[in-house]
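Read the structure below first, then the notes.
All protein chains but one are shown at their positions in the complex.
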Amino acid sequence: MRDLAFFGLAACLLAAALAVVTAKSLFRAAFALSAALVATAGFYLLLSAPLLAAVQILLYTGGVLTLVVFALVVAGANTEGAVWRKPAPAAFMSLAVFAVLAASARALPETAPVRGLESGKDVGLLLFSDYLVPFELLSVLLLGAVFGALLLARKDRPE
Amino acid sequence: MLDALLVLAGPLAAFALLSVLPPLRRSGKPAAALSIAGIGVSLLAAMALFARIRTAGAPSILEIVWAPMTTGPSITFGLLADGISASMAVLVAFVALLVQVYSLAYMSDELPPAFGRYYTYHSLFAFAMLGLVLAHNLLQTYVFWELVGLGSYLLIGFWFERPAAGRAALKAFWTTRLGDVGFAIGIVILWSSAGTFTFTELFAKADSGVLTGTALTLGVAGIYLGAMGKSAQFPFHIWLPDAMEGPTPVSALIHAATMVAAGVYLMVRIAPLLAHTAQVATVVFAIGVLTAFLAASMALVENDIKRILAFSTVSQLGFMMAACGAGSASAAYFHLVTHAFFKALLFLAAGSLIHAVHTNDIFKMGRLARVMPITSACFAAGALALSGVFPTAGFFSKDEVLAAVLAGGHPIGFAILVVTAGTTAFYIGRAFFVAMMGPNTAPGHPHEPPAAMKTPLLVLAVLAVVAGAAARLIPGLFATSIAPHATAEEHAPFIVPLLGTTAALVGLGLAFAGYQKRAFDPANVRRAMGPLVTALERRWYVDDVFEFGYRFAYLKISHAVGWVDRYIVDGLVNAVTWATWVFAGRLTAMQSGRVQGALYATAFGLVVLVWLAWAR
Partner (left out) sequence: MTLAHLLGVAAAVFAIGLFGVLARRHAIGVLLSIELMFNAVNLAIVSFAWSRGLLAGVVLVLFGIAITVAEIAVGLALVLLASRVAKSVILDDLSELKG
């Protein structure tokens, strides 16, 4: 049963990933990315990390993709001309990376998976104990990102 | 050996000063004065040297080790003063002095810078020739030999604005260079077999049998090749007639008395070696006889007075070489000395004539004896000496040559040389009668030359007449005083002077009859012998053979070599350049500034690292 879900999700994820990379219209690419993100959320669920799945869908799919779509509307969503530039060396490099990563994955020692990975409560506790400082710093980072984005994108820039 | 060093130092100092100080050189007359002073010092020193050697009765050697070697013989610089080199030094310095004085008047039309340049070259040439004469080893001889060739090139091509002069100078240089290749090879062969360059050591080794066989034969043959080039033996004689493009005093010095004599001098020098190589001696003799005859024949059809004299020089050089080949170096040397006197005389007299009428063509001259009696008398003296009429110097020396040839057992060569002697008398008589006698006076107002030109003429005329008798009366005056291979022909069989004088008189008589008395018309004879005359005018087609060889062999090879150089050698270099450009172009693409380029590199690094860490 798990394996069936795994293969199904894997197929979706891979198909969506391919679509992201090959679509000529970027709207199509953005939607394909959202599909890939949802599939990944499915994976998280499969791996007993429901909080993560929820965060994935909320932030990524809901937030990021919306941003992307807005940017596409402003900047233009069609790639004039070819979709790719010199695909052959890129494909070669990707294949090389995949091969090497897959080969190293095989070399890993296999351990029995632990069931019951997490609950939201446990994660929250960790966040506010061991990982408090990174948590606060993250808020600073987000503040900086907001300012940066605002500064960069505002209309009337004094030259 | 101070006197020997002074002999060389005079002209060398003059040359050095003149070449290093352009203002001095360009001043004209002062440059000439310096050069004449240099050669004057040389002459005095040479006479002192000669006197010393004669009284001492033994050679004097100065040797300085120049490049000491721990294994093998060292390279030495040395001066060898014996009877032959001392007397030759006097001869060279004497004739050079006369020619330089003569040039004061002859070249007076030149602008001062050119005048100074002329005398600079003269000093260089004198230094080189004297160095050649006094050299005590073959290597040094070769060095000065080449310097003499350079001096000759510079002097022949003195009027370099004339293309013909430049070509003649080059032709002289190349032809002699061809012989010099053989010379160098000969020196090396002798050195590799005998281990030395020095004359005295080589003679000793040859006499003792250490130096023998093929090595000796090939070595002497190589040296003879060099002598062939310089002394215009057939077929290397082609440069001498063309060398008449140079000023006439130059022709007198170089192409009568000194440079061309250097080849004969060299053969006389190595006579002890030649005595051991009968094959080479035979070749020397045969080519000498051939040269003598062919050159005399070519002189018959020449109208340019200088060319007549040039062919005459070639012919007389043939006589000298024949004497060397027949085994009598002393006869050859005696003839060299007397020839120097009367040939220089003839050239300088011809120079006077040319200076007066501004043409070289004897048929444009005529009856000049009337207006230029002294010059004509001098020319006549020289002509008689050349023909070998008693009691001129030429009579005695030619007699010795003929006697040596006969005694050496060459009857056919002897006969040919007698005929050649007759031909010689004919062509020089022809020149005399056409230019200086005859019914019609030359146009213009020819007159006697100034004193600077007349004095050398008179001095040489006196010598041309008395030098021969003096040599007989004062024993050993022109003796070679080297190895006793000189056949002592004090009392030659009477047949020799008889035939010699007969031939001379027949030749002169025919010339007189044809050109003065008009007993027969030489033009008819010329027409009758049409093809032969054509061959003579084309100089027996030797020049054509050389030209053919040059065009079809040498030029083609040069083109091929050039092609290889341009396309293969250069091609390799260009290919490297091209490859570098292409490679650089490719590399430039890596620095495109686009992020993806860097990302490729990063991904590549990732692949390598992961592979190294995990996937092996």
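Going in written order, the chains are labelled A and B, and every chain counts its residues from 1.
What we mean here is this: a residue touches a chain if its C-beta (ideal position, glycine included) is under 8 Å from a C-beta of that chain, and two chains touch if they have at least 3 such contacts.
This is a predicted model, so every value here is computed, not measured.
Undergrad: Go through chain B and note every residue touching the omitted chain.
TA: Interface residues of chain B facing the absent chain: 588-594, 596, 599-600, 603.
Undergrad: Could you please point out the chain A residues that touch the chain left off the display?
TA: Given the touch definition above, chain A has residues 2-3, 6, 10, 13-14, 17-18, 20-21, 26, 29-30, 33, 36-37, 40, 43-44, 46-49, 51-52, 55-56, 59-60, 63-64, 67-68, 71-72, 74-77, 79-87, 89-91, 93-95, 97-98, 101-102, 105-106, 108, 110-111, 113-114, 117-118, 122-123, 126-127, 130-131, 134, 138, 141-142, 144-146, 148-153 touching the missing chain.
FYI, only the chains that are shown with their structure count from here on.
Undergrad: If you average the CA atoms of chain A and of chain B, how far apart do the two points sit, in angstrom?
TA: Each chain's C-alpha centroid was found; their separation is 100 Å.
Undergrad: Residue numbers of chain B touching chain A in their complex, please.
TA: Per the touch definition, chain B meets chain A at residues 600, 603-604, 606-607, 610-611, 613-615.
Undergrad: Write out the stretch or stretches of chain A touching chain B in their complex.
TA: Residues in contact with chain B: 89, 93, 96-97, 100-101, 103-104, 107.
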